[in-house]
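Below: one structure in structure tokens.
For this depiction, one protein chain was excluded, whereas all remaining protein chains were kept in their positions.
Every chain is named by a letter (A and B) in the order it is written, and numbering of its residues begins at 1.
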Amino acid sequence: MTSSTTKPASSNSALFDRRPLHFDSKLPRNRLNGLFTFISGLFATLAVLPLVLVLVYVLVQGARLISLRLFTELPPAPGLEGGGIGNAMLGTVVVTLIASLIAIPVGVAGGIYLSEYAGKSWFGQVVSFGNDVLAGVPSIISGVFVYGLIVASRIFFGQSYSAMAGGIALSLLMLPTIIKTTNEGLKLVPNDLRLGAYGVGASRFVTISQVVLPAALTPISTGAVLAIARAAGETAPLIFTALFSAFWPEGIFNPIATMSVLIFNFAIMPYQAQNELAWAASFVLVMMILAANLLARWLSRLSKA
Amino acid sequence: MTSSHRPQSSTNGKQSTEDVCMSLQNVSISYGNFEAVKNVFIDIPDGRVTAFIGPSGCGKSTVLRALNRMNDLIPGCHLKGQVLFDGQDLYNPRVDPVEVRRRIGMVFQKPNPFPKTIYENIAFGARINGYSGDMDELVERSLRKAAVWDECKDKLQKSGLALSGGQQQRLCIARAIATEPEVILMDEPCSALDPISTLKVEETMHELKRSYTIIIVTHNMQQAVRVADKTAFFNAEAVEGGSGKVGYLVEFSDTENIFNAPAQQATQDYVSGRFG
Partner (left out) sequence: MTSDHGLRADALYTLRVRPRSEKLLDIGFRQLTLALASLVAIVLLAILVTVFQGSREAMASFGLSFLTTSAWDPVNEQYGAFVAIYGTLVTSILSLVIAVPLGVGTAIFITEDLIPSGLRELIGLMVELLAAIPSVVLGLWAIFVMEPAIRPALELLHTLLGWTPFFDTTPQGPGMAPAILILVVMVLPIITAISRDALNQVPIELRQGAYGVGTTRWGAIFAVILPAAISSIIGGVMLALGRAMGETMAVTMIIGNSLNFNLSLLAPGNTIASMLANQFGEADGIQVSALMYAALILMLLTFIVNVLAQWVVRRLSLKY
């Protein structure tokens, strides 16, 4: 190669600073570049750190308390040792189940309406906007609402605090997520599939229920799993709807213990036994929620493959 | 066809006396395990327009992007051989790709103005290249050179995205020349444009070759005939035992020779429209 001396492309190139091609780590721009990379790496480390620390503490504090007794016994009276969180585990399952039984059918139907029927109609936009607003309503407000509507008015057989009221409060939080994921999941179903079904003379109902819905099953179930996981850990809507109970559940129209409310109540008690049960409940809750999240990720990966 | 093709550019009579701007010495480029193009030798003359032509998948864009280390942005992309520019191998580990791109500018297939004003689109590149002259004057001169001044002069403070596709592409050319590079790489700059815009961009290229070395990848053979002094024809062949195709350089010569008296049968077949 004839090493051509760089001739100026135009008379103006004197106005640009030209340097040799070699990398010069002392250049301000390269120093800045390194500095920013370092800072962003530091920030990422700081962002990940809380998860690691929370997990480590929950594992260390919670796992050593895991025993059969934890699952089968009631919490001890204040000042006493031992006991378990059996009633709270059962209660979390009951309340979350009630919430799911309300929110999943309503949410999936709402999502179907938005995706398959609403089109760009004003009502569809109202529902869609309302759904976004509902998603942004603080969870404590949902508790206040259910308190005013159900607990204070005692509409369930004269009962005030109840598992039912707690479940309804949780379902309000699950609803927007399920509507949104259903709507988005259905919109991903190619239109050709719908046309194909109409083409053989299928009715709208048959098309939706037997062709479109099954095609979107994975994203919908992913959304449902995530919503259930989130609801299981919610506390704010439950503290004055489901309240708490030191006993085993006595039906869905009575107050019920849940793990999340147990953690809240026991964390601020000045007794070691209660504090330890709060850690144990956290361990169980976090494991359940992480498992649900990993399940959801696995589900969504399944649909991509 | 085998990999032993050695296009006879440097021994091609009168051209050997010209200054060489960039020289590819036995360049092979692979993405991960997939070899995209292999054993390319080209000496690109200074102050001329050189066109890369060939069917899809022949690696011509890959080779172009290798010339200013744009392939660095693609994970797993690896180059063997040497790309010499200004007496240095651009792939020497000590070379700073940022410095390379400041001296070897690029215009892309899709117009990609920055989400900034038209003025800032031009000034941005100049500023980071340490331009110390009159910015207003540079913006006007660059837009004029790219033949888009008349359409832009009244809306310099409007977003670059407000222009039409053809105008956007000429804005991108102006952006490239505003940094006063020594070489401008153009990767199918007209493929997203209508015929009238294409014509304007080609006129721009004729203007530009007075001051710059231009290397252009094009799908359009007429375009190569219209704008290029030299043309390199790439082709792809199936790999023995492999699934993909690997690109290689068939022939590199004066554009006139490539289109009227090609040395290789494959070139003859391609330029006469028999495949590709």
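Throughout what follows, a residue touches a chain if its C-beta (ideal position, glycine included) is under 8 Å from a C-beta of that chain, and two chains touch if they have at least 3 such contacts.
Since the structure is predicted, the reported quantities are computational estimates derived from the model, not experimental observations.
Engineer: In the complete assembly, which of A:Val94, A:Leu175, A:Ala273 or A:Leu299 touches the absent chain?
Structural biologist: Checking each option in A:Val94, A:Leu175, A:Ala273 or A:Leu299, the one touching the absent chain turns out to be A:Leu175.
Engineer: Touching the left-out chain: which of A:Phe71, A:Phe156, A:Tyr198 or A:Phe264?
Structural biologist: A:Phe264
Engineer: Among A:Leu74, A:Leu90, A:Ala215 or A:Val286, single out the residue that touches the unshown chain.
Structural biologist: Of all options in A:Leu74, A:Leu90, A:Ala215 or A:Val286, contact with the hidden chain holds for A:Val286.
Engineer: Residues of subunit A in contact with the chain that isn't shown?
Structural biologist: The list for subunit A reads 29-30, 32-33, 36-37, 39-44, 46-48, 50-54, 57-58, 105-106, 109-110, 112-114, 116-118, 126-127, 130-134, 136-145, 147-149, 172, 175-176, 179, 203-205, 208-209, 229-230, 232-236, 239-240, 243, 260, 263-264, 267-268, 275, 278-279, 282, 285-286, 289-290, 292-293, 297.
Engineer: Tell me where the left-out chain touches subunit B, residue by residue.
Structural biologist: Given the touch definition above, subunit B has residues 68, 70, 73, 75, 98-99, 101-103, 105-108, 110, 112-116, 124-125, 128-129, 161, 172, 175-176, 179 touching the missing chain.
FYI, only the chains that are shown with their structure count from here on.
Engineer: Go ahead and note the Å separation of the Cα centroids belonging to subunit A and subunit B.
Structural biologist: 49
Engineer: Give the list of subunit A residues in touch with subunit B in this complex.
Structural biologist: 1-4, 6-7, 9-10, 12-13, 15-24, 29-30
Engineer: Where on subunit B does subunit A make contact in their complex?
Structural biologist: Within the complex, subunit B touches subunit A at residues 19-21, 23, 25, 43, 46, 84-88, 90, 94-96, 98-100, 102-103, 126, 129-133, 138, 179-182, 211-212.
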